[in-house]
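Note that one protein chain is taken out, while the other chains of the complex remain in position.
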Amino acid sequence: MSDPLRIGPDAVESGPGVSRRTLMMATAVAGVSTLAPEMLAPGRAAARALSADEARFLAVSKAVTGHQDLNPDIATRLFAAMVRTFPGYGARIEALSHLTGGGGAPEEILARAEEANQRQTMLGLVAAWFTGSVQDKTNAPMVAYYDALMYRPTHDALPVPTYCFAAPAWWTEAPPPLGVPVTSPVPVPAPAPPPVGIQSPPPPQSKILPTKPPAKEH
Amino acid sequence: MAHPTFSSTGDVTADVVIVGSGVVGAVIAHQMAAAGHSVVMLEAGLRLKRSDIVENWRNMSFHNRVHSDFQGLYPQAPLAPAPLYFPANDYVGLSGPDGSAFQQGYLRTVGGTTWHWAASCWRHLPADFRMKTNYGVGRDWAISYDDLEPYYCRAEEAMGVSGPHDPELQSPRERSRPYPRDMIPFGYGDRRVAELVNPHGFHLVPIPQGRSIQPFEDRPSCCGNNNCQPICPIGAMYNGIQHVVKAEDAGAVVLDQAVAYRIDTDDKNRVTAIHWYDADKKSHKATGRTFVLACNGIETPRLLLLAANEHNPTGIANSSDQVGRNMMDHSGVHATFLANEPLWFGRGPAQSSCIVGPRDGGFRSSYSANKMILNNISRVGPATQQALELGLVGQALENEIRRRAACGVDLSVSLEPLPDPDNRLTLSKTRRDPLGLACPDIHYDVGEYVRKGATAAADQIRQVAGLLGGTELRITTSFNANNHIMGGAIMGTDPKDSVVDGDCRAHDHANLWLPGGGAMPSASVVNTTLSMVALGIKAADSIQADFQGGRA
């Protein structure tokens, strides 16, 4: 599409298999929130400048998520919700900011956070940006749905539910390549043992099901 | 065009008085109004705007959404509570070995629970109508598949169902007319799983669905935004509200926030009036020639029991003592695992294909059949939850979300309970709704038949998971509800052990019909809505026949 206004986050044709640098550059160019000033939407809530605390929260958030294009409006609102939910949250962000100041990838920051006993704060902040909710609890405050970061890794393949993806029957087309290793990057916990109620012998190797295929019966 | 007549005090008279404005009530209302009869519908709940429901869902917390809080986004009328689980409101009191398996999510709102169904439009199999005769378990229906087949066709046509034209993909194949639209085309995941499991007898077929990829009447095309449950944001999925609108266009009147609570009968035990409370707790009376209770599988028996009167001291339509008994649902389990290749569920509508190989067979004489839905609900939410639990950040986190979303599989497995009189809905002696009406209590035990069926299903699940190279296989450890509530106003030929006849007419009351899931004497393993609507249309035909024959 030649019209630059048509390019939004949806138009970024890259999965996480693409390098982070490429992805970030693409989203920085294409993201609505980084459009040229005259194209900025009139509705930005934080027309005021961010407070020092909010600015620090945004900077820390960018560092721990690895996304430079985080929306300042969402940052402002998420910060307020976190402060309301977690007593002393401002101090925890301040502590985290000492670790993010050194730069580096989120993995490196996490290592430093672990040493500084800030691991849960950092993971909680990452989770909030990814889920759009302050925590994974019933009726926890939320600030983002469409813009929750969890939808970005699959934006080329899956709709954000409730939002139409493309013309009807688009799903019959081949999905994009996975682009990431199909095996788990970390050891995963063993599955829970089968429940007693439906305990059963080991699965049959290749035998036909103990049921008649209905096709033969009708 | 005939309209109901209202008195100055707000009482109403109509040819047909219908309690409940869900899909069954609305389809009947439309048919009767279109035939020139005056129709009034009493709906306990609110009339909602789709846009509000959509926004409520998007504004829900991640936790609620990822755990399928399909009730909380629907505002409830202050006087007509319905179940809530985040947190639980205990409107329905549950007990028994599997009480927790009966945590139903139904709506009391204009248009009913099809606001948040997934639009699966299955037919029962012919064998499902003869469980006692064929397999020596359960009950036979008062009617046969052949009796209901024309009504299945009309229900499919009313709801604009897309189903496979290819007989190989039909379940069952016995059809007198084609589906109104061909099947919703498979996505990649359905095609790939079919390729892998069908050689082993699993028989993966498309789910017949109340949506279409071309406009149907004034209903837009499904765009696969993957949010059928808990709300289709664009109205591409059939909802009962569509027939509410059609009924209103034909002259019917819907009263929302009208909670029915009392039923008057005359000396011939014909129903003469139904009383309701309005939003100000003021009581009104609806008189008419015929009456229909289509309030869903829990609220219909509850109302019948609540409305016990002098002539019917154990409840309306309850001389058999079967009202509220035989409560059934497709008590099910979920199985999740990660395939060893990307399948990308979550592209297209939330339901797409289903394994029906274990739907029927001689084994049904000893244990339950099952069907396994390949849930096509996006796995991004659970994938995110799992990837975050692993403590990942940065690129590793995003890769893991993508991998788990692409490879994740969720099987929703439905089992078939048998009608058991001890699985019973009664009126609570301790809990009352804001109008002072007793809340429902339900005692539920899925029974050995289902437990044995679950064991067999677990074997099949492991086999399916094995064929897909599954890891992290998890099978839920307790049965879950599927909101397919059946049995509480059970159909039969003998008035001594059943509540309604083959037209869903109450044995005890010549002008009272109780169509819907409550009438179904066997559950099969498939979603009930199409059967409920078919029964509703059959009931409407019998009501019309009464009018034409001067019997009403």
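The chains carry the letters A and B, assigned in the order they are written, with residues numbered from 1 in each.
Please note the rule applied: a residue touches a chain if its C-beta (ideal position, glycine included) is under 8 Å from a C-beta of that chain, and two chains touch if they have at least 3 such contacts.
The working rule: contacts and distances are computed from a predicted model.
Taking the options "Cytochrome c", "Nickel ABC transporter permease subunit NikB", "3-hydroxyacyl-ACP dehydratase" or "RNA polymerase sigma-70 factor" in turn, only "Cytochrome c" matches the UniProt protein name of the chain that is not displayed. Taking the full assembly into account, the omitted chain touches A, B. Checked against the full complex, the candidates A:Gly66, A:Pro106, A:Gly124 or A:Pro141 give a single residue touching the omitted chain, namely A:Pro141.
Within the complete assembly, B:Asp249 is the residue of B:Asp166, B:Glu195, B:Asp249 or B:Glu389 that touches the hidden chain. Summary of contacts with the chain left out: across A:Phe57, A:Tyr89, A:Tyr151 or A:Phe165, the touching residue is A:Phe165. Seen from chain B, the chain kept out of the figure touches residues 49-56, 58-59, 214-215, 217-221, 223, 225, 233-235, 239, 241-242, 245, 249.
If you put the missing chain back, the residues of chain A touching it would be 1, 3, 5-6, 8, 10-11, 32-33, 35, 38-45, 71, 73-74, 77, 81, 132, 141-147, 162-168, 170.
The working rule: only the chains that are shown with their structure count from here on.
Put simply, the C-alpha centre of chain A and that of chain B have 34 angstrom between them.
By the touch rule above, chain B contacts chain A in their complex via residues 54, 57-64, 66, 86-87, 125, 168, 171-174, 185-188, 200-203, 213-214, 221-227, 231, 233-234, 333, 340-342, 344, 346-348, 356-363, 369, 377-378, 380-381, 384-385, 388, 390-403, 405-407, 451, 454-460, 462-463, 466, 471-478.
Contacts from chain A toward chain B in the complex involve residues 15-17, 20, 64-66, 105-107, 109-110, 119, 122-123, 126-127, 130-133, 135-142, 145-146, 148, 150-154, 157-159, 161-172, 174-175, 178-182, 184-186, 188, 191-192, 194-195, 197-204, 206, 208-215, 217-218.
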